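A protein chain is absent from this complex, but the other protein chains hold their places.
Letters are used for the chains, namely A and B, taken in the order the chains are written, and counting of residues starts over at 1 for each.
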Amino acid sequence: MEQSVTWTCTGCALLCEDIQVIINNNKIEKVENACLKGKARLFGCKHPARSTINQVDADISEAISQAARILTDSEHPLLYGWSNSTSEAQHAGIELAQSLGAVIDSTSSFCQGITINEIFKNNLPACTLEDVREKADVIMYWGADPMSSHPRHLSKYSYFPRGELRQRGYEEDRKAICIDVRQSRTAKICKDKFYMIPPQGDAEFIRGLMDGLSGRVPKLDYDIKRILELAATLKKAEFGVIFVGLGLIYSIKSQMQLLLELINKLNEFSNFYLIPMTGHFNMRGFNHNLFEKTGFVHRVKFTDEGAISGTEYSVIEQLKNGADAAVIVGSDPLTSLPASVSRRLKNIPVILIDPCTNLTSKVADITIPCSVSGIEVSGTAIRLDGQTQEISSLIESNGLSDEVIIRRIMEELD
Amino acid sequence: MTSAMEIYQLLPKTNCKKCSESTCMAFAVALLTRAKHYGECPPLMEEEKYRDYKTKLEQLLKPLEGVEENGLIIHEELCSGCGNCVVACPVDVANDPHGSGRGFGPTNEKVIFKVVDGKVKAANIMECRRFGKDKILCRACIDPCPTEAIEFV
Partner (left out) sequence: MDIGKFIKAPEYDIIIVTYRDVFQASICEADRFGPECREMSAVIILDNTEMKRMGISNESNVLLKSKWGNVVVKVRASTKSEQKGIGFMVNSPWSNALVSDETLNGIPEYKNIHVKITTTKEVLTSLEDLLAGL
């Protein structure tokens, strides 16, 4: 029997809530309004995960018990992944880390975690995506290419829609500005408001822009007239927003105070807000959930004296030196981490919890298949602007969710 | 992409008007914009001497099979389902002001663009401003497309 269901997409951190999915006999047949990324998430992977121990098919209960044994025996376990899990599963992971005295970190560690850290630490001005749609007249995409990473970003929220205060839409009421090292798909849409800067040139450009905003002549190797024009546009904004991408973050990662300085400078003249372009659907959820529990957004070790945090507890540094066992949830470090780091996963016991077979499956000691969050499992997630969104399940499954698997491992720990 | 001239070379060029166009060139233009089908030329279909032309024309016009009557073509392999065209199209905004007009997926069937299975599909082509008596060279769906997936022939 065919039914049309409204669904919140988990393809990326936009969490679009206006998706129509046509389901027939518990099988997904068609989807309307979702972009290609959402469609790919919805229709799943070609190689679903299997339950294995030492690369041989095994009973899932046995795999869970073996995972618990590995963790009981380890002294420095690392729990990593989490950005494709519901907040409920993330809470379970944090509890597991606490009971083990483990290190817990997420993919945000080498992504937007440090931005979210600045947002929390310095109370950076934030707004919602709905605010952007209804009010934003100046929108900056800095080191971000949403047309490739969050395809409906511009059409659903940030540029093309008519808004309450922007009734004449993008043609007359909004300006889209892009700063990047190449003419990305987003830059193409921004046309003459695209500013190409050299790689690692963001710090210099920020300083040049701040000079322009302060009425000083910027001193950098760039078309000064264009920087002054940009500064003038930003000063006149009624509601400005900077969407911060990895192109910017990777460039200023050891000088993050520049972000605060820029936002503060902009807010001397107009109203400017900042939104990090988190990728996975619940990356931001992990940062919020961990912060709530420990006061830190990522890279946490649970000790007898409480939670501590530092770069040495990042997934990268732990894999280089420290971790003697790893639980990986909804992630594929052999695809996303430098090989110079991920190769260490061959030397320690690895427990992989994922709906799909991925590269890391090939080196894992234990693989435990889990249901797909947001399709077979419901829960909550946090959107890239920090808003909590309910995510619902669409089809029934006999599988176990990652949350259930984590809790069963916890029960079986000695 | 072929041209009216290329198509014209493969027609009888007798201006017999059996297709109800005044000249073979006019028929060639109608074939390009998909307003007419080559099967509407009786000499081409019936006369042995045009059999070679007919085969070549079939091959030439095959890529235009996706072309809508107003000349709209969507290159699906380039489409990312971003919805820029859905929200930018003035017809979508006028016919669905609280849906497409505000960035949501369409909330009625009167829109031209809608994303299905991650790719944009076109409908209600007659509503497009490039069509009809007061037609204009509207580019509202072309310019916002990040991958040049939408084209008008």
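We adopt the following convention: a residue touches a chain if its C-beta (ideal position, glycine included) is under 8 Å from a C-beta of that chain, and two chains touch if they have at least 3 such contacts.
This structure is a prediction, so every number in the text was calculated from the model and none was measured.
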_Displayed chains contacting the withheld chain_ = A, B
*Which of A:74, A:90, A:251 or A:367 touches the chain that is not shown?*
A:251
_Among A:181, A:203 or A:220, residue touching the chain not depicted_ = A:181
*May I ask which residue of A:216, A:236 or A:346 touches the chain that does not appear here?*
A:346
*Option from A:165, A:196 or A:232 whose C-beta touches the chain left out*: A:196
*Touching the absent chain in the whole complex: find that residue among A:39, A:174 or A:408.*
A:39
*What is the set of subunit A residues that contact the non-displayed chain in the whole complex?*
35-37, 39-41, 43-47, 109-110, 114, 145, 147-149, 151, 181-184, 196, 198-200, 246-247, 249-251, 253-254, 256, 299, 311, 314, 316-317, 320, 332, 334-343, 346, 356-359, 362-363
*Tell me where the left-out chain touches subunit B, residue by residue.*
80, 118
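The rule we apply is simple: only the chains that are shown with their structure count from here on.
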*How many Å are there between the centre of subunit A and the centre of subunit B, using C-alpha atoms for each centre?*
40
*asked:* So in the complex, the part of subunit A that touches subunit B is made up of which residues?
replied: 18-20, 30-40, 133, 147-148, 151-152, 154-157, 160-163, 169-170, 185-186, 188-189
*In the complex formed with subunit A, which residues of subunit B make contact?*
79-84, 86-88, 93, 97, 101-106, 114-119, 144, 146-147
